[in-house]
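The complex appears here minus one protein chain, its other protein chains still in place.
Order of writing sets the labels: A, B and C. Residues in every chain begin at 1.
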Amino acid sequence: MVQSTTRGEEMTQKSKLVASFAEAVRDIPDGSVIGFGGFAMPGVPFNLIKALLEHGAKQLTLVGNTTGGAQQPRNPDMGMLVENGQVKKVICAFTAATRPTDVLPFTKYYESGEVDAELVPQGTLAERLRAAGAGIPAFYTPTAVGTELAAGRETRVINGREYLLEYALPLDYAFVRATRADTFGNLLFHRSQRNFNPVMATAARVTIAEIDEPIVAAGEIDPDMVHTPGIFVHRVVQVPPPPEGIWPSRRQERRR
Amino acid sequence: MVQSTTRGEEMTQKSKLVASFAEAVRDIPDGSVIGFGGFAMPGVPFNLIKALLEHGAKQLTLVGNTTGGAQQPRNPDMGMLVENGQVKKVICAFTAATRPTDVLPFTKYYESGEVDAELVPQGTLAERLRAAGAGIPAFYTPTAVGTELAAGRETRVINGREYLLEYALPLDYAFVRATRADTFGNLLFHRSQRNFNPVMATAARVTIAEIDEPIVAAGEIDPDMVHTPGIFVHRVVQVPPPPEGIWPSRRQERRR
Amino acid sequence: MSDTKGLTRQQMADRAALEFQDGWIVNLGVGIPTLCSNTDIGDRDIIYHSENGVIGYGAIAPEGEEDLNLVNAGGQNVTLRPGAAVVHHADSFGVIRGGHIDATVMGAYQVSCGGDFANWKLKGQKGGGIGGAMDLAACAKRVFIILEHVTRDGSPRLVRACDLPVTARGVVTLISTNYGLFEPTGDGFRIREIAPGLTLEDVRAATGAPLVVPDNLPMVRLAR
Partner (left out) sequence: MSDTKGLTRQQMADRAALEFQDGWIVNLGVGIPTLCSNTDIGDRDIIYHSENGVIGYGAIAPEGEEDLNLVNAGGQNVTLRPGAAVVHHADSFGVIRGGHIDATVMGAYQVSCGGDFANWKLKGQKGGGIGGAMDLAACAKRVFIILEHVTRDGSPRLVRACDLPVTARGVVTLISTNYGLFEPTGDGFRIREIAPGLTLEDVRAATGAPLVVPDNLPMVRLAR
């Protein structure tokens, strides 16, 4: 559908297409810092998380909005890596669910001290990742000033307002999910599937993407329409149809 | 061509379409800080600059990559506003041309002290504008450390490297040029027309956009494909065909 | 919901939503605030923003027509209105921190008369659930809080000082409870409107700081 006016040879003959999720995560060592796109169901790299569960790397630091598991049905999430004993620390915007009546599977691991967590406001989390990708080592933000999260930390008054110093959050690996990709790794997201995925991709040394639609040749995506440029993406894997591949499902509401 | 799956009423019945460039700039007061998109020929809001020349607002601070005028043919540029006596200060990445043999019309106004200038590395300029739009009052960057531009300014060592503190650069008005727009102000840029335009739009209290293609109804642009969301755009003006409207032209190379 | 006095949850949301002005960009938190989008506010156009980068979402998607890649901040499958745009998470919080949100509506455990509020951490809890609340609270032009006037055990939620960890300080501009509509004044709460079936003494007894009462106290307005 999109029209391309590119010309000449592809920028690289070396496709970034990887045949399986297992192969895509095989080299991830113990101790890695891994970021996960996704907000609620859309954009979560379910299949890569499943492969990482099977891969078994340990002492991981996970970065993402939430550890998951408050909603049913439950697809692979960061919390499962915790339950599987692979995780040292989680950096996220929720260590407990939004509604006090919900229980995140992760919470008990955190409360017992088995797994560490760093609780970060969602916008600060997104900005710290963006900063890491954009070479900004630190920045000031009004968020969390005057709260427990700012206790003992450096603040600065600028134009009469107090701001909190925050540092970039670089990743070793990012797992993302996109709708469309070409073999060079250019990505397009559909609707709110985008969320954290583009900033995770820029913050990581190695970005691995699982892709909904058949992966196309470089040149098939209009350069103006790319959400994440291929230079930020290192491996792309095609999500197979269900049940082999894991896809977003309709959420079961508890109250109707 | 783009497919829309939006539904229901438009978000606002109040179109942002303004009938003329003169009307779009009419309320700009003396002393305003105005940002201009554009890098070389693409994305420069020629028609809005022309209207501002005719409007005559004075004591302006202009923000943009360069003041222009090194290349022929010369279309309306920031330098013309300087020559027209409307400008107090320019914040830009060039007060002189890249090639020492080129002469910018602006340079003599700066050298004589008639107009002030703040020389900012191009990436720092873009990031300061982005910061203003994104509510980041200040940030650190490795750029310009150890140079004359950093003399006497605050630096900070983070993870063993020295960084320079830079502040957000908010604008009163931004002038941008885009290829496509809807009546809600959502913008699409073609190729390198994009450049500074999206960051100028987010940094400004009021963004005025001149548009190449016929302006479409809200809902005609795929929400995934929007480069600048309409919430950042306040007035859109259709560029008429030449000669009434001013369009990018082929550059005349001096050396063939 | 243990306290059934006064307004229903939808009415509390309605009263807050009636404050929205034409063209506002509004962010609705999970829980009662999401009900604000059901309120009939006439021909005023509101642009709903959610933290995950959706600008201009509309009604909940009809069953069977959901786009599973399109949710609001509460994870519900929504629709988009013509003119909508999608951005990534860092840009979405750029919209918030950049001061482009005219009003954010959130739930809370407590609000103080100094405009502080608490909604991310329970007493004695390790960690909590912040989400986008601290960003929204610190940066939106107006912070509206909707909450039940008292806790399940009858204690006031409108207090002199929050004893729970705060989400932000001095930011709340309006409070809609089942007992009425309030504004923090610094020393107490100005009651702007009172819920039907409640007396001023009922409200006073259930509020943890002095009430500032106007000469004529209207009932809560629920229709435009």
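Operating definition for what follows: a residue touches a chain if its C-beta (ideal position, glycine included) is under 8 Å from a C-beta of that chain, and two chains touch if they have at least 3 such contacts.
It should be emphasised that the depicted structure is a prediction, and the values quoted were computed from it without experimental measurement.
Considering the entire complex, write down the shown chains that touch the omitted one.
Counting the whole assembly, the omitted chain is in touch with A, B.
From the listed residues B:Thr61, B:Thr183, B:Asn197 or B:Gln238, report the one that touches the chain absent from this view.
Of these options, the touching residue for the absent chain is B:Asn197.
With respect to the chain omitted from the figure, which of B:Glu83, B:Glu127 or B:Glu210 is a touching residue?
Of the listed residues, the one touching the omitted chain is B:Glu127.
Considering the whole complex, which of A:Pro76, A:Gly230 or A:Pro248 touches the chain not shown?
A:Gly230
Touching the hidden chain in the full complex, which residues of chain B are there? Just list them.
For chain B, the residues touching the absent chain are 39-43, 65, 71, 93-100, 107, 110-111, 117, 119-124, 126-127, 129-130, 141-149, 179, 189-199, 227, 247-251.
What chain A residues would touch the chain not displayed?
Where chain A meets the chain not shown: residues 4-14, 130, 132-136, 182-184, 186, 202, 217-220, 223-224, 226, 229-232.
What we mean here is this: only the chains that are shown with their structure count from here on.
Using the contact definition given at the top, which chains are in touch with both chain B and chain C?
Touches both chain B and chain C: A.
From the C-alpha centres, identify the chain that is farthest from chain C.
The most remote chain is B.
Kindly work out which chain lies most centrally, taking the average of its C-alpha atoms as its position.
Given all protein C-alpha atoms shown, the central chain works out to be A.
How many angstrom lie between the centres of chain B and chain C, each centre taken as the mean Cα position?
37
Per the centroid of Cα atoms for each chain, what is the distance between chain A and chain C, given in Å?
29
Between chain A and chain B, what distance separates the C-alpha centroids? Give it in angstrom.
32
In chain C, what residues contact two or more other chains?
Within chain C, the residues that touch at least two other chains are 67, 80, 86-87, 90, 93, 96-97, 139.
Of all residues in chain B, which are in touch with two or more distinct other chains?
Expected reply: 134-136, 223-224.
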